[in-house]
Every structure is written in structure tokens, then in C-alpha cells.
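Omission of a single protein chain aside, the complex is shown with its protein chains in their original locations.
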Amino acid sequence: MRHNLVLRVVAKLLIPFILLFALYVQFHGDFGPGGGFQAGVIIAAAIIFYGLIYGLDAARKAMPDRVVETMVACGVLIYAGVGLAGLFLGGNYLDYFVLDHDPAHGQHRGIFWVEVGVAVTVSGVMLKIFYMFASRGRDPE
Amino acid sequence: MNIVLDVLSWACLAGGGFFCVVGGIGLIRMPDFYTRMHAASVTETLGAGLILLGLMLQAGFTLVTAKLLLICLFIFLTSPAATHALAKAALLRGLQPLLTAMGDKPSKP
Amino acid sequence: MSFWSHFSYAITIFLMVAGLYIVIARGNLIKKLVGLGVFQTSVYMLYIAPGKLIGGTAPIIDANFKVYSNPLPHVLILTAIVVGVATLALGLALVVRIREAYDTIEEDDILASDEGEPGGDGQRR
Amino acid sequence: MALTVIVLTRSRNLFTVVVLAGVYSFLMATALVALDAVDVAMTEASVGAGISTVLLLGALYLCKSEETKPVRKPWLPLAVSAAAGALLVFGTLGLPAFSDPAAPIHTHVVPRYLNDVLRETGVPNVVTAVLASYRGYDTLGETTVVFTAGIGVIALLRRRRKQPGAANKQDAAK
Partner (left out) sequence: MFATAACALLATIALALARAALGPSVFDRLQSANTIGTCAMLLLAVMGFLGGRPEFLDLALVYGLLNVLGTIAVLKYFRHGDLGEPGDAEESPKP
């Protein structure tokens, strides 16, 4: 919307707040409502918002396809990696008690990384799906 | 002091609720799209603002108030933008205001 | 066992039946997917509603509260929602492909064109 | 909410259907908050109202179909739905009443979660703790499902991006 000045300015103001808020939801998820899924969806929503207002190409420039696809795979790998870390440190798979000296802290750390993995995967998948749907009809046919 | 705050916040909440309902009734009763938009904006600014103000008075100086302020900012930033986009889209789409149907000249977008 | 004690089940069943009706009766594939979504939300209700305790609050431990609602259904439904949107996206992608292959997203037309020319040009382009 | 669903059932314009689906999702999320499911409501609101609206619109654009055909015979599906609904109502007669603390759902594994979660994990949000720690395998599988769905969408939509002529050429070359 090149001529839609209001929307562009508002979006420019809002998007950093949305991303910040997504991070808040992610890291405050232990203490209030929130967590990996929500944060992932909100991050994806922010970038989709950007893409809606400034155009898909701009969003693709900000968030290239390669990065998104890497995110999709990396999230699952982070999650599985947490499980493997527990395995290597002498526990069972996905056993967080061994991740730190104090079992409760180990749990906390494990939950944290698992949530990060979930958020990365979810936002990557949502963004990728959006890109696929939005770019499908745009190629010259 | 406490009682004053309570009374103030109650007044704000009641006023906000009242304006919200007024906006809703306007949304039903108004004759065409643009006037309806006007009615809806009553809900979105005055009603929302008053209710949030009432809640803020209840909450005192905490993180909650900061969040409420953030919500307030959010509403006041986004809902006019959304309404603006809506009106522009409707006008470009060719939805005429009711006035023009009554014999005025159609206004240029 | 009054009516009100089973009111949540009544809502659930209403939503479920509505979703089922949309899925069965409508021929449009996107409409069917929306109906599937409605059905899905009814399942969310079915899980969440029994977990609520009147007088309880959300399951975030705090010193001021004693009674909490049941967190287990929340966890299950949380995963279900995200899986649901992923499958919705997959279904929409399938619909898009079907539309490209058949030029329609009405179920009847698809069946008709399948019967008209089995294995013909309609399926692969 | 019921009204939304009824209108959803009746309206033919797919565009209206999408908008109403968003509204429905919002109301559903509000109902979930009333039922104390805060995390679920957050997810439902963000997913249902935000992402799936955008996705439905994208699919709608690709399909370019505005109306559906009128229903021919609504009686058979209606009968089937009504029969299913009656069966379900019959089934609910045996279920525990709303908010009954003695229901089986409140007595089995949940008290352990609620009582021990602070000591074992130090995370006050029980939903997060159960999600990531007690039921970590579930969530891992679920993340994998999301991943697989993403891959599936990529696989479905990436092909035949080129012109039909180019695709035909490729087919001919095969």
C-alpha cells in the first residue's frame, strides 16, 4: 500500500513492539500465560503484518527463505538436542534434572530451551506457509 | 483517599460500559456503513478509554498499570488506523455514503 | 443432575453437530475446512470444560490461591491447536492443488469430472 | 457464538465465512478464558484469529471462488447430524456434572502436578511445566508434526511454480 501512509507509519511503530512482546511472552511463559507456541505465532504474526503492509518482497528481504527454512528444522533439532544433552550428561532422554547441579534449576533450563525450540519451529513453519500461500499466485504465469 | 479512588474508578467503569452499549446500539441502528463506523468508534475510543482508566485506578502503581497503558496506546494507535483503512477500502470499492444517494454530488475519494 | 450441570456438554454437542453438518452438507472444500475447524473447537470445549472448577483460577501457582483448574487438558489442547492450524494449512494447500488440477473446489464437480474421464487430462497437468 | 455458527452454516459467500470464522475464534477464546484456560485462549486467539484468517484468505485468493452452489438436499445430512447429536446427548447423561471436584479428571494425576510442580521444576505456570517437562515426549512429537506439516505444505505448493508450458516441456522431456 504505497499511498497508504497511515498504515505504513502505524506498522512501523507497532512491529518492534510486537516483536518485543513476543519475546516477553516467550521468556515470561514460566510465570504467566505464555510459552513457546504463543511466542512463535506472535513472531510469525509480526512478520506477516510487515509482509501485508510493505509487500511480500520486503518481508522476504527481511526474513529470507533460507533463514525461515533453517528455522523450521533448527527448532526440532534444538528440542531433540536438549533430550540428547540429558542423555549425554547421564540421565534419560529428555531428562532435565541432570542439566544443572540443582535439579530444579536443571528443569528450569531444560524447559527454557525446549520452549525456544518450539517457538523457533512454530514461527518458521507459519512464516513458510504464509510465504508459500502468498507467493503462489504472484509468479508470472 | 481509597474511597475516592474507588468511586472514581466505578464511575469510569460505568461510563465506559454505557458508551460501549451506546456504540453497539448505534452499530445496529445506523442506516449505512459510514455512520455505523462512526458509532463503532464511540466504543473503541471513549468506551475503551474509560474502562481502561477505571481499571488503572483500581490497579494502582504496578506493572498492571503499565500493561493497561500499553493496551490503551495500542487501541488508540491501531483502531483509527484500521478504521481509516476500512473506510478507504470501502470508498474505493464504490460504496457510496447515504448522503450522496439523497441527491448530493458523489464526493471524490 | 439438573440441566445446568450439563450445560457445557450441551454447548459442546451443539458445536459438534453444527461442524458435522457443515462438513457433510456443504460441497465447497474451503467451507468444509472451516466446518472442520468448528468441530475441532467443540473438541476443545469438551476437554477444557470438565477441567474447570468453580472458584478456582488458572493453573499458575500463586500463594494467594488454593484451588486451581485442571492443567492437564490445557496442555493437551495447546498442542492440539497448533497441530490443528498446521493441518489446516496442509488441507488448504491440498485444496489449492485440487483447484489447479480440476479448476473447481466443489466436491460434486470434482466427482463428475472424475467419472467423466477417468484418469484423463483432469488429473495431471 | 451459536448465532455465529448458524450464520456460518448458512452463508454462501466464502469471504463472509472467513470473516465470521475469525469472529468465532475470538469468541471461542473468550469462552476459554472464562473456563480458566489462559494459555489455551492465548494460542487459540493468536492462531485462530490471526494466522488461520490469513491462510484462509491466501487459499481463497488462489481458488478465486466466491460462491458455492446452493445445497441440494439438506435433509439427509441434517438427519445424520441430528442423530449424532441425540446419541451424544444420551452419552452425556453418564458424565459427571460441571465443576464437580470429585470427577475422575480431578483425582488422578493432576494433584501431583499441582502440588509438586514448584518443588520439582520451580516454574509456577503449571501448563508450561507439564508441557515441557512432564510431557516432554508429547511435545516433541507435536513439534515434529508441525514440522512435517510445514514440509508437506512446501512439497505441495512448491511444485509447478513455473508456467504451464514449462511444466509441459518438462513432462515431455521425461
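For reference, chains read A, B, C and D in written order, and residue numbers begin at 1 within each chain.
Keep in mind that, in the parts below, a contact is a pair of C-beta atoms (placed from the backbone, for glycine too) under 8 Å apart; a residue touches a chain by one contact, two chains touch by 3 or more.
None of the values given here were measured: they were computed from a predicted structure.
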| item | value |
| --- | --- |
| Contact partner of the left-out chain, one of D:Gly50, D:Gly85 or D:Gly136 | D:Gly50 |
| Which residue of A:Leu23, A:Leu56 or A:Ala80 touches the chain not shown here | A:Leu56 |
| Options D:Val33, D:Val80 or D:Leu156, residue touching the unrepresented chain | D:Val33 |
| Where the missing chain touches chain B, by residue | 9-10, 13-14, 16-18, 20-21, 23-25, 27-28, 33, 36-37, 40, 43-44, 47-48, 51-52, 54-55, 58-59, 64, 67-68, 70-71, 74-75, 78-79, 81-83, 85-86, 88-90, 92-93, 95, 108-109 |
| Contact set of chain D toward the excluded chain (per top definition) | 3-4, 7, 13, 15-16, 18-20, 22-23, 26-27, 29-30, 33-34, 38, 41-42, 45-46, 49-50, 53-54, 57-58, 60-61 |
| Residue ranges of chain A at the interface with the undisplayed chain | 1-4, 7, 14, 18, 21, 24-25, 28, 32-34, 38, 42, 45, 48-49, 51-58, 130, 133-135, 137-138 |
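The rule is simple: only the chains that are shown with their structure count from here on.
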| item | value |
| --- | --- |
| Chain centre separation in whole Å, for chain C relative to chain B (CA means) | 33 |
| Chain centre separation in whole Å, for chain D relative to chain C (CA means) | 5 |
| Whole-Å separation of chain centres (CA-atom averages), chain A against chain D | 20 |
| Shared-contact residues (touching 2 or more other chains) in chain B | none |
| Shared-contact residues (touching 2 or more other chains) in chain A | 31-33, 35, 37, 41, 122, 125-126, 129, 132-133, 136 |
| Parts of chain C lying in touch with chain D, wherever the complex brings them together | 1, 4-11, 13-18, 20-22, 24-28, 30-31, 33-34, 37-38, 41, 44-45, 48-54, 56-62, 68-79, 81-90, 92-97, 99-100, 104-106, 108, 125 |
| Residues of chain A that touch chain D when the two form their complex | 25, 29-38, 41-42, 44-45, 48, 52, 69, 72-73, 75-76, 79-80, 83, 94, 96, 103-105, 107-108, 110-111, 114-115, 117-118, 121-122, 124-126, 128-130, 132-134, 136-137, 139-141 |
| Residues of chain A touching chain B in the complex | 4, 6-7, 10, 13-14 |
